[in-house]
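Dropping a structure here in structure tokens format, bear with me for questions.
Excluded from the complex is one protein chain; the other protein chains are retained at their positions.
After this line comes subunit A, so read on.
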Amino acid sequence: PLVVAAASRFLLFFLMQITVTEEPDMLFQKVVILVKGHDRAVLDSYEFFATMAAKELGITIGKVFEPPKAIERLTLLKSIHIFKKHRVQYEMRTHYRCIELYNITGCTAQVYLEYIQRNLPEGVAMEVTKTAMEKIPDHILEPLWKEIPTDDKPSQ
């Protein structure tokens, strides 16, 4: 059964209202959290916090890795008028950190992501990709050629 928990502002286990419904919970095969920021140290500490929270909640952590940073460079003229040969270069570095969680239920994912997102540091953005698992619909289970009897009619 789906357990809907409305978490309060501060901690998970503080003043939570839990309602139980009959619909089956969503199952996620993989939840990928990609965090990006300008400062590598901030991402380091956030990764430590997220992995610690996942361990405390009993979530299986898959890979925690660092995709290569992306540098966006601009070359502009240094002077307001003429001097084409003298330019100034600026760059914007985006560092990434990726945390993959495997085999997680919908409720746990919702609570964990809400906790993680409420504590996102400023200047850091997060992208979440969820891969859900669904039961195969019954009409696809058996291949079609087994049910339909073969017709021996010559094709026109």
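Please note the rule applied: a residue touches a chain if its C-beta (ideal position, glycine included) is under 8 Å from a C-beta of that chain, and two chains touch if they have at least 3 such contacts; residues count from 1.
The rule is short, and it goes like this: contacts and distances are computed from a predicted model.
J.: Given the options "Calaxin", "AP complex subunit sigma", "Mitochondrial ribosomal protein S24" or "Oncostatin-M", which would UniProt use as the protein name of the unshown chain?
T.: Going by UniProt, the chain not displayed is called "Mitochondrial ribosomal protein S24".
J.: Can you tell me which of A:M26, A:A53, A:C107 or A:L120 touches the chain that was removed from the display?
T.: Missing-chain contact among the listed residues: A:L120.
J.: Of the listed residues A:F48, A:F65 or A:F83, which contacts the missing chain in the full complex?
T.: If we include the chain that is not displayed, A:F83 is the one touching it.
J.: Against the chain that's been left off, what residues of subunit A make contact? List them.
T.: Against the missing chain, subunit A presents residues 36-39, 70, 72, 78-79, 81-83, 86, 88, 92-94, 120-125.
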